[in-house]
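Quick one: the structure is below, and I'll ask about it shortly.
All protein chains of the complex are present and in place, except for one that has been dropped.
Chain IDs A, B and C follow the sequence of writing; residue 1 opens each chain.
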């Protein structure tokens, strides 16, 4: 997305939510964008039974989806133009169980055409306590045309 | 899953499909296990509109979910006991568009407690042509108790 | 390395320096351990002409060596016993040029048998200014016997 240099915090968040809403997969899962500014993004996902793997935890694919998306929002907002994730890596450190997941990502470096972001994913219990369940790191590239080549 | 040393190919595939069926998230997405043997797994995902991101491609999170799952089936079947993905890394090389995705994973090394797997994810067009859209690599660990710590 | 629970900060740093000194490759490169406590490590490498690649920057392999080593010191000190790096990932964000490199690593989660660490690598100019040149993330495993299998 292109963010005007003088866009208000409210306008930036609204623009991010519009992009998220255009992702039918994010609507299917129920993801919410709860904070968004240039180089930073927070996504939340209320956990449902149909997010689980065979042991009752949120599927690793749910966690990695959230990481991928948060990395892209953080890195993409720091680049000038549309962007997508070129690659990322994730380490799972605890089972993802709780009421919701929160992914907080920040861009740690942005050049002209690519940015590097990091992300932490927390599982939130009913009492609001957060436990780190995964960390991720990846590259976001500005889209020059229809492909990422 | 534990696979008996003398399990028939048919029994191994059936056991894998049972695990996949226990993943409510995989049922939500519609994933199929189309090949499975010790150290190897092939997952397929018929693409639907609700798998997409804002540009009409399958969401990166769909591709990374499929990679994560295929890596785990390949690595887990090579270890003795239940297993989960400790970490993985994915590089996206082409937009994921087409009728379905195929993830083919193989275990390249298995020790006592952990295995390393690699995976290629292809997008399949209506005419059956396959195009590589992502490659992944990750670590699968045997679950010793209720956590991966 | 095994660190006594009541080891003084000075004893911990001395133990870390002893391990580093036992690494002939680290002696070849000239690496120094400048800070070390349970879950944290800082390594420094004064840059020399024979650390370079063809463009006059420090070779990516020098940077990745320093990241690997810092991740292992940070993660290993948080585990009970000897440890080694199972895997890691590094993103280079700027050419590594300057008087020295500093790698700062911290363990973000430690279980019984494995830990996850993150690391930032900075290039330091003659005036002491630090510029981020790479970030890394990896898994450190406790050595149960002679191999990591």
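Simple rule for what comes next: a contact is a pair of C-beta atoms (placed from the backbone, for glycine too) under 8 Å apart; a residue touches a chain by one contact, two chains touch by 3 or more.
Bear in mind the structure is a predicted one, so any value in this text is a computation, not a measurement.
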item	value
Hidden partner chain, touching residue among C:2, C:27 or C:112	C:27
Residues of chain A in contact with the chain not shown	86-87, 89, 110-114, 116, 139, 141, 144, 147-149
Interface with the unshown chain - residue positions in chain C	19, 22-28, 49-54, 58-62, 64-66, 68-69, 72, 84-95, 147-149
Interface with the unshown chain - residue positions in chain B	89, 91, 93-94, 108-109, 111, 116, 118, 132, 135, 137-139
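The rule is short, and it goes like this: only the chains that are shown with their structure count from here on.
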item	value
Distance between chain centroids, defined by C-alpha means - chain A, chain B (Å)	22
Where chain B and chain C are represented by their mean Cα positions, the distance between them in whole Å	33
Centre distance in Å when chain A and chain C are each reduced to the mean of their C-alpha atoms	29
Residues of chain A touching at least two other chains	89, 91, 93-94
